[in-house]
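Of the protein chains in this complex, one is absent; all others appear in place.
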Amino acid sequence: MPEGSTKDGIGASVRRKEDKRFLTGSGRYTADISRHGQLHVHFIRSDHAHANIKSIRTDAAAKADGVVAIYTGEDVAADGIGGPICGWVVTNRDGSPTNEPPHPILANGSVRYVGDHVVAVIAETLQQARDAAELVEIDYEVLAPVVDLASASEGVQIHENVPNNMYFDFELGDEAAAEAALAEAATVVELEVRNNRLVPNAMEPRAAVAEYDPVDEAYTLFTTSQNPHLTRLVIGAFMLSIPESKFRVVAPDVGGGFGSKIYVYPEEAVCTWASKKLQRPIKWTADRSESFLADAHGRDHINKVRMALDANNRITGLRVDSLANIGSYLSAFSVVTPTILHAPLLSGCYQIPAIYTNVKGMATTTAPVDAYRGAGRPEATYLLERVMDAAARQVGMDPAEFRRMNFIPKDAFPYQTPVALQYDIGDYEAPLDKALEMIDYKGFEARRAEAAKRGKYRGIGLSSYIEACGIAPSAVAGALGSRVGLYESATVRVDPTGTINVMTGTHSHGQGHDTTFAQIVADKLGVDVGQVQIIHGDSDKTPFGMGSYGSRSLAVGGSAIAKAVDKVIDKAKIIAAHLMEAADSDVVFADGKFTVAGTDTEKGFGEIALAAYVPHNYPHDRLEPGLEETAFYDPLNFTYPSGTHIAEVEIDPATGVVQLVDWACCDDFGNLINPMIVEGQVHGGIAQGVGQALMENAAYDENGQLITASYMDYCMPRADDLPDFKVDYTVTACTHNDLGVKGCGEAGAIASPPALINAVIDALSPLGVTDMSMPASPEKVWRAINEAGKAQAAE
Amino acid sequence: MYQTNYVKAASTDEAVGHMSSGGQLLAGGMTLIPTMKQRLASPETVVDLAGCGLSGIEDTGDAIRIGAMTRHVDVAESAVVQGAIPALAALAGGIGDRQVRNRGTIGGSVANNDPSACYPAAVLGLGGTVHTNKRDIAADDFFTGMFETALDEDEMITAVSFPKVAKAAYLKFPNPASRYAMVGVFVAAGGDGTRVAVTGAGSDGVFRHGGMESALDGDFSASALDGVAVDSSDLIGDIHAAPDYRAHLVREMAKRAVDAC
Partner (left out) sequence: MTNVNLTLNGKAVSADVPDNTLLVSFIRETMALTGTHVGCDTSQCGACVVHVNGESVKSCTMLAVAAEGAEVTTIEGIGSAESLHPMQQAFHENHGLQCGFCTPGMVMSAIELVEKNPNPSEQDVREGLEGNICRCTGYHNIVKSVQAGAQKMGG
């Protein structure tokens, strides 16, 4: 662990300010909140993947003990309640818009996945709500499910306005150029990969507590959200028609999100709606089983990849044709994830003159699929880093050297890719070299030979990734179909005594903002980190902001804070100049002190703060009293973290078990504010990527039943599944934000799956194995070994 | 969970009395309580056995007798068990996780006869005896099918005895998600010959594998199992392992168990 410096500003591994409340059980998660007189809601969910609702009989349930109300889709429709909207849509190849079907918060007429919300049973206790739910009779007309992604277009149509079950048909790049490159190539590498479907599984299940104040005609919703302002906007403006000024949304401590808590879900809207109808607070807490069924899932792509190489093994073209499983409804970022967050990443770290991709977003009768840690970028990186290894193997090159020779050179920045992005800065060889050294790449063949003596197959695999974070200029996002802005906000309020409150529009659900953001402020103002309090997650307290996802909090939210602090300093300098009877331009601020250049006259930051609030001797002709500034920061570009991750595995041929024996990674996140927190983010990201590559898979059967619907069958990484990780960094500072930061939250999850699968294939390559799908489960690996053995025996 | 009534029995007789009026026995609760939480079981009465005095480990000379309410942690950490049948202590130390071992009991595990449980492999592999309030049941007669045993409706396990054997070992291939045995093989060599019991794999629950037993009786070595066929037709197939893979693992775990003996 980086020890950091003794000071607690930027670059120091300050221990987290938020830890104590979590370590002592004083954290306040949504499920910990109870309101006087609250009722409990239990949702009856569809048992069928696809069905028409013929009738719902609630009379017996309504008479059961403690039952206060039972609502169905008809009640929702009668009140004119809207559904959660899709936050970002795309234009199809033919110029038509994305097909957007309605998404009622309680099913009206049809159900479209197992877990779909059908009836809300509200009672005095949860026990009573559940007991009563068993008395509700629902008569379904079962329809054919659509489960298989590859054949989804041929399935029964799921939504009236989504022909061929295709929500969108997106393209990016130059098809003619990519096809020409493939036609002229010395080598064409072809690969089809499946990016397996995952369940995000934040450890805190979703929950909501809503209450209505009839006197103020105002609602308060406590909810497990990564972006309370967005929740307020969507539920208030699009679903329940609540004036935003009468709607407070609080996301208190949130136990992990990984994307799954970005979206507005039906449950929190039902709680809010019912809180007014019943004039009682309404509480809902998901069971883990409900989370499996009805949290938005992640990934689930099929990608067909063709890469062109010239005679010198330089990449000349790339074509990717993808199917993305979007599931039963369009969740908030379900469209942007496999398109705008995916296609522009297909250039990776490489110079590829011609790229074309087509992505078809398909409807199936499965849970909605949306952004999950990395969101589109892991899928792009996976297919690209898999095909890079396949290409190296095909032309007989070392995979590290093949990558190196195709890297965008460090003197080529800013670099315009053929898929829309302009990378501002990077140096891809430096982290590659460092990671190779960290894992002792040169010594690998000796380790492979040693393992072979023990009867194990050892393999090594690389992944050199780039990601686009900190989305991005709002104007560009808007032009690409975003319905929201993508700036961030901050208010820095200096108290009269010099302590500082920072209200941020981002949200922390494990990332340590209380500490990282405080370090930025402490560093810039020269105060102790303990003097800085970060406030987030309450729409009544913080300025309108976009929340936390896409590794944006530091690059965008941190930049907004830095900007607000700069405004504070600018104002404070004028106050200081007045107090010290100096010209503004002669005042210098450093280490928490204002000095007049060339003199020993100085004023402390605290003195200026006091003067701002007790403005007896004050430049009233120039300034208002007080020391509080708000800034909104709209980024000029994405940020582009990059790096190389290397996995080393050993496979037991007798069982097929893949043991992850070593991991080295070197990332370029730009400047680091708190290296300890950054390292923790990398660890967690890698673990989720290891989960995807080796263990996790959300599987539906042919009837559309989720068969991995609990931890009994959905394989979560545990401590003994993982090794220690070797983590290091190189730095090229981001050129377009003042902090020079890029973001680190998703990198591990983006980089790691292809590194692992490449390592597994490398281990098995002496047997002739060239492909392995995720997750590389023991059975799958055992079969690959067996079949390779049979093939070799036949030769 | 449905409403239920809880009673704590002070003796085996009292517990049996509750059983005859429909009471469901509660030992460690590691299976019953999750099942009740899922509303898959709705006993009107649960009868806690914690006060029946059924916990304890005793060396009876040629066997080890373990009271039904003895927890996995107590078996795992017992010097008596570790000395006499180390494979049994190791098996108990590998059941579930630390918290399961702190609550789960041998009686509950054996009575439930979950096809993925570890203990049935030890009972059958060692040729143990299940003691009940009514009789002693030989292991070979006890396990009658998936989640089914020879226990009568008013019969409860009071203890399980395991004969001391010359050598024994248990090897488990855990289900990567649940950590239950996807395949577990208990191999024991004693005076009456070799016994090989397989858990986690059989559609009818734990079973002995005669082919491997005779192969090992002839030559107690892992390589003796190489040619032994494991019929996959009666094995479980699920998303984690198809029957043929399970069959392969049965032989592989058996070989490793022999090596570990």
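The letters A and B name the chains in turn, as written, and every chain counts its residues from 1.
The definition used in the following text is that a contact is a pair of C-beta atoms (placed from the backbone, for glycine too) under 8 Å apart; a residue touches a chain by one contact, two chains touch by 3 or more.
Treat the numbers as computed from the prediction; the structure is a model and nothing was measured.
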Touching partners, among the displayed chains, of the absent chain: A, B
Hidden-chain contact residue, picked from the options B:Thr60, B:Gln99 or B:Ser223: B:Gln99
From A:His683, A:His736 or A:Lys780, residue that would touch the chain that is not displayed: A:His683
Touch with the omitted chain, as defined above, among A:Ile10, A:Leu221, A:Val254 or A:Ala693: A:Val254
Candidate in contact with the missing chain, chosen from B:Ile33, B:Val80 or B:Ala150: B:Ile33
Footprint left on subunit A by the chain that the document does not show: 1, 15-16, 18-29, 31-32, 34, 127, 201-205, 253-256, 258, 285, 287-289, 509-512, 676-677, 679-680, 683-688, 710-712, 716-720, 722, 724-725, 748
Residues of subunit B in contact with the chain not shown: 1-6, 8, 26, 29-30, 33-34, 36-38, 46, 48, 50, 73, 96-100, 102-103, 178-179
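Criterion: only the chains that are shown with their structure count from here on.
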Subunit A-subunit B separation of Cα centroids, rounded to whole Å: 44
Residues of subunit B that touch subunit A when the two form their complex: 2-3, 39, 173, 176-178, 239-242, 245, 248-249, 252
Subunit A residues within the subunit B interface of the complex: 127, 130-131, 654-656, 695, 697, 699, 707-708, 711-716, 777-779, 782-783
